[in-house]
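Right after this comes chain A.
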Amino acid sequence: MSKVILEVKNLTKVYRIGLIRQKEIVAVNNINFNVKEGEIISLVGESGSGKTTTARIILRLLRPTSGNVLFNGKDIWRDIRNRKELKWYWRNVNGVFQDPYSSFNPTHTIRFVMLRKFNLFDEEMDYDTKISMIKEALKEVGLIPEEILDKRSFELSGGMRQRVLIAQIFLIRPKLVIADEPTSMIDATLRLSLLDLFLKLRDEFKTSQIFITHDLGLATYTSDRILVMYKGKIVEEGTPEEILNKPSHPYTKKLLESVPKLYSKWFT
Partner candidate 1 sequence: MAVKININPFIAYALKRFGIMMLTFSVALFLIFILPRMIPGNPLASTIFRLTQGGITSPEQLKATERMLLETFKLYEPLHIQFVDFISKLIHGDLGTSILFYPLSVADLIALYLPWTLLLMIPAVSLSWFIGNYIGVVAAMNRNKFVDKVVLTIFMILQGVPPYVLGMYLILLLAVYMPIFPTGGGWPPGMVPRLSVEFVLAYLKHYILPFLSIFISSLGGWGLSMRSIAVQELASDYMEYTIRGVGLSQKKVVNYLFKCSALPQIVGLAIVLGWSVAGSVLTEIVFGYPGIGMIFWRAINAQDYPLIQGIFIIIIATLLLANYISELLFAYIDPRARYAYVGVQ
Partner candidate 2 sequence: MISSISSTIIRLFRIKKFAIGLLILLVVLFIGIVGPAIYEVSPTRTIGRRYVPPGEKYPLGTDALGRDVLAQFLHGIRGSLYVGAIASAISLSLAIFLGTIAAVFGGLVDKIVMTLSEILLLIPSILLMMLLAAYLPERSLWIVAVVIGITSWAGWCRGFRSRTLSILSSEFINLAILSGASRLNIIIRDIVPIIAPYVLAAFAMLFSYSIMAEVGLTLVGVGMTKDVTLGLMLYVAQIYANISQGIWWTIVPPSITVTLIFLSLYMIATSIDELFSYR
C-alpha cells in the first residue's frame, strides 16, 4: 500500500453573506478523506455541492472555517508560514481550473505565464534552461512551443489554453494536482485527449490527482476512487465499480441516471 500524502480532516467552510441580514451558508460540512501517492480520486457533485470550495481550501487559496488539511503530515494553514514554505507547498500541490478563458491574463504572453511558474523553484537556473524546460513541457501536452510562446491567450483556442494550463503542471511536476472541472468548457471530442494527459501525468511522475467534476461518467473514466458530494457532505465513497453497480445514496442513484449509457455498459 502506497503512503497517504494528503489528509483532509473534519473540514468545514461557512460563508456569511449580507451586511445587515446575515445569512450563513455551509458550503463544506465536516468532510474527511485522504489521497495516496499516485492515486486519482474524483469529487463528484452538482454545482453548489461544495466541491470547488474544497478544492480552493486544499490549494490554500481559501481559509477553512474549521478542520485541517495535512500534506505530508504538515498542516497547510498552521505549519506553513513564510513564502519559502508556501512556494514549497505550491511546488508540490498545484491546480488547473475550469475556465481556460479567465485563467489567463489577456496582457500576458504564454512565455510569461510559463516563466512565472519558476517562482516556485528553489534552484537557480539561467534563462535558456528555463525556456528549454518550458518547450519540453509544452511538447508533452501536444503543443508546438515555437508557435505559441509569444502569443497571448486570446489568440489560442479553448483547448489549446487548457493544454497550456496542463503544461504548467508538467513543468513543475507536483506531487498532487487538483483539477477543477478541467474539461467542462472543452468540446466533447477533445475531452478524452485531455483526460489522457492527466493519466500520463500519473504514469510518468506518479502524480496524485483530485479530479473535480459534476459528470459521474467522466469520473469513472479516470479515477481509482470516487467521492460523491451532496450539499457540503461526502455522501458516498467507493471505487468506480462499486459506485456504478451498487450505489447506496439516493443522490448517487440520481446522478447515475444522468450518465450516458455508454459508460455504464462497460462495468455491468
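The definition used in the following text is that a residue touches a chain if its C-beta (ideal position, glycine included) is under 8 Å from a C-beta of that chain, and two chains touch if they have at least 3 such contacts; residues count from 1.
As a selection rule, all candidates are chains of the complex that A comes from, given by their letters.
For clarity, every value in this text was computed on a predicted model and none was experimentally measured.
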Complex member touching chain A, one of 1 or 2: 2
Contact footprint of candidate 2 on chain A as seen in their complex: 17-20, 56, 59, 61, 83, 86-87, 90-91, 94-95, 97-99, 102-109, 113, 116-117, 119-120, 152, 154, 165, 168
